[in-house]
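Other chains dropped; remaining ones untouched in position.
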Amino acid sequence: MMSKVVTLGEIMLRLSTPGYDRFVQAESFDAIYGGGEANVAVSLANYGHEAYYVTKLPKHEIGQAAVNALRKYGVDTSYIVRGGDRVGIYYSETGASARPSKVIYDRANSAIAMAEPSEFDFDKVFEGAKWFHTSGITPAISENGAKITKAAMIAAKKAGATVSIDLNYRKKLWTPAQAQKVMTDLMQYVDVCIGNEEDASLCLGFTPEGLDVTKGSLDAAAYETIFKQMKEKFGLTHVVSTLRESYSASDNGWSAVIYDGKEFYHSREYELRIVDRVGGGDSFAAGLISAMLDGKGSKEALEFAVAASALKHTVKGDFNLMSKEEVQTLVDGDASGRVQR
Amino acid sequence: MMSKVVTLGEIMLRLSTPGYDRFVQAESFDAIYGGGEANVAVSLANYGHEAYYVTKLPKHEIGQAAVNALRKYGVDTSYIVRGGDRVGIYYSETGASARPSKVIYDRANSAIAMAEPSEFDFDKVFEGAKWFHTSGITPAISENGAKITKAAMIAAKKAGATVSIDLNYRKKLWTPAQAQKVMTDLMQYVDVCIGNEEDASLCLGFTPEGLDVTKGSLDAAAYETIFKQMKEKFGLTHVVSTLRESYSASDNGWSAVIYDGKEFYHSREYELRIVDRVGGGDSFAAGLISAMLDGKGSKEALEFAVAASALKHTVKGDFNLMSKEEVQTLVDGDASGRVQR
């Protein structure tokens, strides 16, 4: 089943040090184009959906390279507006063991952050769309980013699409106060909300007890209360969160919880040996959207999303380059890692 | 003690994606020449034996590169027939955590698969040979492959060499019915048979209960019955199998069992952090052959073979580039990984 899905956001150039090199050691950077919603779009294209990505990118070759990275994996880039000066950048180094991964942002004044809402013809974009996904990053990059997100949400709802958001609070981009003002307004258009406790607290002002993500130990049950409150306040159909247990930069536990108004469900947990954790949350969102578009129930959809994102952690780069069949094999229980000949 | 050992089979070009890259990410492939019996030959040469490898390879430079890969590690390539069109290929990507390694074959119509038995002078090849080793892959690649294998086995037995086979069932190459017809015939010449339950079932028609390799958990004891049956039916001197516990693509348990007509023995078990598992089984076969040629008993030989193959999982490429001394150090108990200065 192939559905038109639209995602909107910023695709950046990630300059990643090779292997486990620290920034000051790097004689070169791997050039990886990615970004929350773009990563979702690629996954959806991999799963066979008609995935469109909306953003603004400069006309020069670095902007073009970002477009090409998406086209390569089958994302439709025809709605991307071309113009502006720069592609946002972030530098990343990959941690190991007790050393955390590290990110340095250089994303101010990117083409999409400087774009005007009027540059996008959202009525056309959402024609026939079944789903719209974005994140809390786009409204955070600039006032225009927030306006564009809102305009897109309104058009999406008008077109009858389901709207999902990954809260993704970014402390370098805005304060909790700013975030809550903008996000609370946007939530009126949202159907499916993804975000952990930290996001819920900082973006939406929910501050439950018994959760401390910095401890690396998570109590799934504590999410139930907050999810019910969120659903009620914003009229959501589903509230979802991944649960990462950070034993170290190399090894994590990984599972997720969902609440669909009826039942609160905690997925199977995976033990991850990490290759590249960037895009892990995005691959989860994509798995969830794909499974829901395919008509799966909350539990099944959650298990597909968790398996998809468990696999993402083994793939270098932002994109989760897995097929629907590969994810399903893991959902079905084969985690033995035996060679597929 | 240096003995002439002959191995026969197909050496292929393995096109391996760098690091953990998926096929669709690869901008280059590592070029690794290897193949079951060739891998055995290299190990035997490393252990100080006079190792000969027999196959057919094209005269062009890709064929030559395969020859050179063997010569580099001291394998005698003077019995290799040159001619034919292509070197068989397989593409491989290395899995991690819950993502399995993956292999795509492109091996049809290789020079050895198209070769005629008459192209090989097996009487000369086996002059003075103490051991002949091959696998169930060669007879599977083509009817000629089966004929060549049989001709080699007959000549080997005539020359007084011990004959060993690694069953290695490959479902892409033949059906169980085809395999059983050919392999049952070949088994009359075999002294030492290596193969797990799956191989025994698919190649030879033995279908014991209580074993399920897909579960990633193995019951060594269950092998005892089947090994006794195999020994009896085919007049084998030794029946052997490795036991892999696939926790994930990154971590495996690794041990082996042997039955020598008197005793059934289960080796020490190693916990492996995997660098490259291709050729793991071949390094086991080579360790076993070398230890037996060196006059070791069943248990000692098995422990040498298991230690050798545990070490192989830490070496990139198909070949197990370990010396006899290095393997022995591990057999003797030092698995601490402390720096050897």
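Letters A and B name the chains as they come in the text, with residue numbers starting at 1 for each one.
Throughout what follows, a residue touches a chain if its C-beta (ideal position, glycine included) is under 8 Å from a C-beta of that chain, and two chains touch if they have at least 3 such contacts.
All values reported here derive from a predicted model rather than from experimental measurement.
K.L.:
Assuming all chains share one sequence, and 2 are in place here, what does the full complex add up to?
P.N.:
6
By our rule, only the chains that are shown with their structure count from here on.
K.L.:
Within the complex, which stretch of chain B touches chain A?
P.N.:
Touching chain A: residues 19-22, 24-25, 95-103, 105, 170-172, 213-216, 246-251, 277 of chain B.
K.L.:
In the complex of these two chains, what residues of chain A are touching chain B?
P.N.:
73, 270-275, 307, 310-311, 313-317, 321-322, 326, 330, 334-341
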